[in-house]
Structure formats: C-alpha cells, structure tokens
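Everything below concerns the one structure shown next.
Apart from one protein chain that is not included, each protein chain of the complex appears where it belongs.
Note that the chains are named A, B and C in the order they appear, and that numbering of residues resets to 1 at the start of each chain.
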Amino acid sequence: MPAEPIYDIAHLGHIEMLTNKPEASLDFFTRVFGLIESGRTDDSVYLRAFDDYEYHSLKLTAAKTTGIRHVAYRAASPEALERRVKAIEALGAGIGWRDADEAHGPAYRFHDPDGHEFEIYYETRRYQPGPDARPALKNQAHRTPNRAIAPRRLDHLNLLAKDVDAIRRFLPQALGSRVTEMIQLDDGALGGCWFTCNNKSYDVAYTRDMANGHGRFHHVTYAVDQREHILQASDIFLENGVHIETGPHKHAVQQTFFLYVWEPAGNRIELANAGARLILAPDWEPVVWTEAERRKGQAWGLKTIESFHTHGTPPVAEQ
Amino acid sequence: MPAEPIYDIAHLGHIEMLTNKPEASLDFFTRVFGLIESGRTDDSVYLRAFDDYEYHSLKLTAAKTTGIRHVAYRAASPEALERRVKAIEALGAGIGWRDADEAHGPAYRFHDPDGHEFEIYYETRRYQPGPDARPALKNQAHRTPNRAIAPRRLDHLNLLAKDVDAIRRFLPQALGSRVTEMIQLDDGALGGCWFTCNNKSYDVAYTRDMANGHGRFHHVTYAVDQREHILQASDIFLENGVHIETGPHKHAVQQTFFLYVWEPAGNRIELANAGARLILAPDWEPVVWTEAERRKGQAWGLKTIESFHTHGTPPVAEQ
Amino acid sequence: MPAEPIYDIAHLGHIEMLTNKPEASLDFFTRVFGLIESGRTDDSVYLRAFDDYEYHSLKLTAAKTTGIRHVAYRAASPEALERRVKAIEALGAGIGWRDADEAHGPAYRFHDPDGHEFEIYYETRRYQPGPDARPALKNQAHRTPNRAIAPRRLDHLNLLAKDVDAIRRFLPQALGSRVTEMIQLDDGALGGCWFTCNNKSYDVAYTRDMANGHGRFHHVTYAVDQREHILQASDIFLENGVHIETGPHKHAVQQTFFLYVWEPAGNRIELANAGARLILAPDWEPVVWTEAERRKGQAWGLKTIESFHTHGTPPVAEQ
Partner (left out) sequence: MPAEPIYDIAHLGHIEMLTNKPEASLDFFTRVFGLIESGRTDDSVYLRAFDDYEYHSLKLTAAKTTGIRHVAYRAASPEALERRVKAIEALGAGIGWRDADEAHGPAYRFHDPDGHEFEIYYETRRYQPGPDARPALKNQAHRTPNRAIAPRRLDHLNLLAKDVDAIRRFLPQALGSRVTEMIQLDDGALGGCWFTCNNKSYDVAYTRDMANGHGRFHHVTYAVDQREHILQASDIFLENGVHIETGPHKHAVQQTFFLYVWEPAGNRIELANAGARLILAPDWEPVVWTEAERRKGQAWGLKTIESFHTHGTPPVAEQ
C-alpha cells in the first residue's frame, strides 16, 4: 500500500553531463536545442531552458567520456534537506557534503545502488535575466526565445541499472520518491521503474542495463508546452543533421509524447510533452506492465527501436 | 518569505454546482462538454472527466438557484486530514463532520471568510470503469472519448469574495495553500489571488466580488491536453449555441490558455491548458501584478470583457 | 518541361470502396472515423466528410471482396468534360457513358492502364444539410461534428499498378494531371508517381504493385485541419481496436503528416495533413527521389513498415 507522499524533495534540479566533443555538444544544445547559457567555468558550461528558474538545469562538462557525472535534486527546505541526509546516511549510501559553488549552496552527495552519483541541496542561485532576457510576462524566468525548439524546463532523466529492484527499494527511502509505473519482467525482476518526488508523473526512470557497466545514462528530457512543438522540432533536427533515434510517438508507459535524438557526443536527449497528465492521487497505485504488454510496442504501435535497449553512455564493450 | 510547502492537501477533489435548469445543464456537461456520468441520486448527477481517478469531480445538483454548494479537497493521508481539521478549528472556521456518502468518506466541513462552504476528506471512491469504459492504456482512468471536447481532468475553480486579503490570510492556514500570483489594486487591497496546494500553478483563485453578495462562484475549469483542443472546442460550442464569453486567448496571470463559456443555467465554465508550466520551486515568491499592468489586457492584448468582472453565480441584484 | 496546367478536371470526387464486411466497415467509417451518411441503396452507403460539398465522397459497397470498384473525378465544366472524353477516346481507354444516379449526373467511364475503373462527371448533387446538420458558419457544408476524429474532406487516393511508367504517360493525357513527385528506381522504372489536377500537391498516387494483381487499391486519404487532430485520432483508433499500421509520422515524399489504419475488411485508410503546402507554380518540376534516398525512411527516420509495400486490396495470392 502506498505510503503518504513525503515531499522533502521539491524537484529534480540539474544533471551534469559529460561530453568528449564539448564544442559540438555545446553548439547542439544552444544553437539547435534551444538551451541558454548562464555562465561557464574552465571545463563546464551552465545551461538552462527558458523557464527553468535556477541558474542551470544542465551542466555540460568536457571529459574523456560521455554519460553523466551527477544528478541533483533540490530539497523543499533546509529541514527537509537534513531529514534526507539522515535517511541516506542510515542507508549507508552517503558520500558527504560538497561546498557551495557558482550554481547552488552546499550539497549532500550519495550513490544509488548502481553507482550513479546524486546530490541534494536547498540553497540555490536563481536565474536573474539581464535586460535582453527579461520576459514580457513576469511570471516566467526568461523571455520566450524565437526558436522552433525552445524547451520550457527540465523534465526528467532516465538511468540504467543492473538491478532495478534495488533502485526501487532505495529511492523511496533516500528521496521519498513514489513509484508511479513499472515493468515486471517474466522472470519476476523489474525491467523499468518510474519515480516521482512531486506531482509530475515521473522525474527519474531506471531501466535495466543489459551491458556490463554501471552508473550509466540513458537520456535526459526537456519538456515543451505542446505536442506540435515536438513535430516542429523533428524538422529542425532533420535540417541540422541530428541523429533522430525514434519518434515522435507516444509511450504506452506514462503516455509521454516523445522524440529521442543523440547529441554529437552520443548522449541521448528527449523532448517530451505530458499533456495535462499529473499524479495528483496521494495513494496512487503503481501501474505494472508485463513483458507481453510491452511487446506490443509504444502506444500507437511503434516497435521500440533496438538501440533504445542497447545504447547508453558511456558506451561499454559488448558482452 | 515563503514557508516550506505543507502538502497536507493532495488536490482539489470536486465541486457541487447548483443549477436551476438541471436537464439543460446535464445535457451541456455530457453531450457538449464531454464529462461522463458516474451515477446519480434524486437531485444530483455525479460527473467526471475521463482521467479523473475518483468517482466524480463535479456534482451537479438541481436547485432553485445557481452557483456552488461546496468545494471539496482531498487530504494526503488520514493524518494530514487530522492536522488540517485542527488547524481549521483553531481558526474558528469549522462546521463539523459530514458522514460518508456514495462518493467519498467522512468529510470535515468549514467556511472560508466569504461564506463558501468547503470540505476535506481522505477516503474516497475510485472510479471503476466497466467493460465499455476500460482504457486501452491502463495508466488512465477511463477510455479516451471520441469527442472534440473531452477534458482530461478537473483543474481549478475561481470564487468571488468581498475581501480577498482575508482569503489570502485564511487559505494558507486552513489548507496549507501557497499563493503563487496576485493582483494588488492601487488602493492596496488585493483584486485577485491564486492559490495552490501542490505543483499545479493554482487550484483555486479568488477575485473581488464587486456585487453585494457572498459565497459566490466565478468559474470552474477543466484541463485539456493541448491548446489545439481548445480551438476545436470553440467550434463545437459555436455549433451548439453555447454562449462563448471570451477566448480562446492566453491569460497574462498564470499564462493559462483559456476559453470561457456559460452553461445553460449561467454558471461560467472554462477549458484551459497550462502547457508544461508547473510550480516546482519550494520557495516560489508570489508574482504581484499592479492595476496598471492588468489594464494592458490579457497576454496578447485582448481586453478583458466587462461581464468577466460582473457576472457571477448566483446573480445578485445590482447595487 | 512542364506544360501549362490544363484544369479541365476540378477535383477528385469520390471512390467506390468494396467491403466483404459491410456492417463492420460502416460502423468503422461512421462511429470511429467520423464520416457522415448521406443515404443508401441496397448494397451501398453514401458517406462524406463534414466539409465535402457533394452528396458523397465515399460509396461503401457490400461485395465478395475488397478494394475499389471505381474512382470518380469532377470536371470543371460541361465543356471541360467533353474535352476530356475526346482525349480519353483518342487514347483508346474509354468504356462509355453511365447514366446519372442518386449522387451525380452522367459520367464517362474509362480504364487506366492497370485496369482501375475511373469516371468523370460534371453535374452533381450538392449536399443539403437538414436542420440538425446545418453549420453555424454558412461557408461550410455541414456542422462540425463533436468528434475527436472528424475529417474535413476527401484528400487523395493511392492505387497500385504493375507499370507505373505507363500511368505516368496516361494520366496527364487523360485527365490533364501534372506529376509533382516520383520515385525513380535503380532499374530506371518508376516505383511511385504522384499526380494532381489542381493546386493540391497530389490527388492520386500510384505505387508499384509487387504482387500478381491488377486494378488494386493501396489507400484512400481524408484530410484533417491540423496535425494535432491526427495525434488525437491515434488514441481513438487505439481505444477502438483499429489496426494502426504505421504513423503518425511525416512522409519525406510530399511532406504529408500521416496515419495509416485498416478498416475492418482490410482496406487501408489514411488521415493526413499537408500544412500550408500547395503546388502553386504553374511550371512545377517533378521532384525525383532515388531508391537510395527512399531507403532513409520517412522524413524523421521512421522505417517504412513491410506491409506498406505488400498489403493491397483485394489481396492476391503471393507469387
């Protein structure tokens, strides 16, 4: 039976993505994908969508490989942050505190069971638009860009894990997340699990890593306001030679209208729209999908493309 | 400074709307507006949108007048319900408990400062689709209707109040709601105030009642998945002789894409779409609009129609 | 070099489709697909989209098999009809005149080189809406239905032919059609050819029949006003157990946004949207696609599904 929602965690804050083609990746994210640069350090560029209220939602870091370095959630209050730290320490998953940086205050770091690094912070740096970025409507973080692709905000990410059941046990205890949907394989193990810490239907999904890696990344997703914007984006990706992996189409799981592309270094990026769907029920029962049901493909019959099951970053040698 | 969100209240559950033209109103809500009947008693019909997970979100009750009889919120847990009851009793606003009925468990009743009746409940009756209503995708409450107007879920309501400042003090204490936006009139009083108890940008708005009434109703809103669905709905309202009051257009406040119509008894009904906009920041600072700013009209310049300021239900004698 | 457009033919008028499951097919076209019945005879039901101005655009006829019995074009004037009859007789393709029936005046019949039967007529029966069908806006043939699937008008059809080059020579002479796009196979033959007799980018396409048949049918297409309507339709097909073959996606050829389903008897039906694309240039040069280009799949990378190349109606024994 679902427990009462905890809500110590307010929302997914940002991810740090690694790229071994930093110039090409930055060009993709800013010129094609419509993110906006807030600032940069030696190795990293801070990026955000036009209505992300914080300094950044994507830290793009030059590296020798791809994938992600860390995932960050913002706590609901200083007290909520403390509660989460205690819970995580009790789980033996903690790494320790990291000092404030240009983007947010002190953050508590920990690992999930597959080795992905997470951090939680409360104090943050709000984005302050300069004169050229000030929106006409003051309830918006940044003016609406005149771009066919202009995501509104960070939506969720998808991580790979060898043992999704372990994640399912861990994340509700560590972050207070709820499970909203999951895929139960015929062998009894979970093939995928979708979690949320608020009213979005998910902010992180884990799917089984079929390769011999750990801490790997499947994709990050930005939300657009309307499905039509994803159709427009498809043309822009086509015009710019971006690899469109699959979509646009509608997922059966979570009903997300999706489009997946690969940025130049190979990290998978999604544009998505959830319509008016939210998880408002405090006692939402996880929706369980079987292998047989998933074999039907996506909502309108599209067969899931093979690379969607096999491609993650960083790449690993095939088993 | 904003306090930590409380989240004792999960979401707006339903409203009870009064109609003195019950047959015409029911015909509007089911044949034109796309709500679905769950059941009925002598004087009331229980209606819901296709993805409302509870038995109903609109109780349509035959009466000698119009407006609403009560507004109901669902608590996040039995404990959260108890906390809210204590808080409301401490405010001296409580009425007392009402027994369970066909739609949900025991509910605690209270009045807001303008005299609107509210109730809070936790135990509820989930909608159970029969064979003809079962959706193809099991993460949805009811099959998607083949209708040009098919709202997904109840979104919010708008009440009128003589003293909006009193409401602004009351609702955060009673329900733990946060204020997300407000209109500050030149005389210092609030002209409007938007509240939320979750990540939606608002679930109830109050605007100043210029007439000599109390406990009056401005509108109730259902959410559709895409803005285009509101454009389609406009044609359907036109074809069915429904009074379109204003829209479709985009509000400056909250950026909602809206369309307002009157059901046959005169209650105002809105279809709306918020795109991907959510209030995720736990420390969201209320956006304050001035009278001068509001005089600019809606987001894209539409002048607010006079009846929008004057028409509420039930009607009152002009002052 | 393109000749001056002829414009003797005003537009595609209707097709007669055969079904060996007449009740199920009629249920599909009216209850799910949103066509409207104008009338019926013993074996046929006359159907139309809400803004088709003639009595019908689809004659659905009970038969022992599937596919189509005839395709009908409306001439621009009585004189234009006479000119076409002479041209067709000169080609040796004529069958002769058919008397007026309940739907239109006398029609001249002929065969295309693959054996499909065509007819051309000028006098027609305009659809006259009764009180319940009268639109709110008088520049529309029938009121807008309150349906998620409500095609506006017949758009085009796709026929199969053993020798597409023969069709390419024939149709411009017979109907005055122009070729707007075509697929040139590596062996020099045409794999597909798109024709128009007006400003639409095509009203009939022919693609190579890989099976041992003749006079076969690939699909008929109705146009909706917006791409979003096709996304909505996808959900409705899913809810109603309709076989979605492929889509929604965007064709590279002609850039049509498409969705293909099979009606219960197996005839393929498309919903499509062309955006604002029209062929206005009087000297439009046919766009020629190579096999290599077509192997890239559809516009956004969707691989063309195998059945799209093999399934036609009526079915034929495999070679």
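What we mean here is this: a contact is a pair of C-beta atoms (placed from the backbone, for glycine too) under 8 Å apart; a residue touches a chain by one contact, two chains touch by 3 or more.
Not measured: the values here are computed from a predicted model.
Asks: For the full complex, which residue in C:Lys200, C:Arg216, C:His249 or C:His311 touches the chain that was left out?
Replies: C:Lys200
Asks: One chain is left out of this view; which of C:His14, C:Arg109 or C:Arg152 touches it in the full complex?
Replies: Per the contact definition at the top, the residue touching the missing chain is C:Arg152.
Asks: Looking beyond the chains shown, say which of C:Leu26, C:Leu58, C:Ala76 or C:Ala174 touches the absent one.
Replies: The missing chain is touched by C:Ala76.
Asks: Take the complete complex as the reference. Which residues in chain C touch the chain that isn't displayed?
Replies: So the residues of chain C touching the missing chain come out as 4-5, 7, 10-11, 51, 53, 74-77, 79-80, 137-140, 152-153, 155, 181, 198-200, 223-228, 252-255, 273-278, 280-282, 287, 289, 299.
Asks: Against the chain that's been left off, what residues of chain B make contact? List them.
Replies: Contacting residues on chain B, toward the hidden partner: 226-228, 231, 234-235, 237-238, 244-250, 257, 299-302.
Asks: Even though one chain is hidden, which residues of chain A still touch it in the full complex?
Replies: Answer for chain A: residues 31-32, 34, 135-137, 143-150, 226, 228-229, 232, 235-236, 238-240 touch the chain left out.
Quick note on the criterion: only the chains that are shown with their structure count from here on.
Asks: To reach chain C from chain A by way of touching chains, what is the minimum number of steps?
Replies: 1
Asks: Cα centroid separation between chain B and chain C, in whole Å?
Replies: The mean C-alpha positions of chain B and chain C differ by 46 Å.
Asks: Can you pull out the residues of chain A that are in contact with at least two other chains?
Replies: Answer for chain A, listing residues that touch two or more other chains: 226-228, 299.
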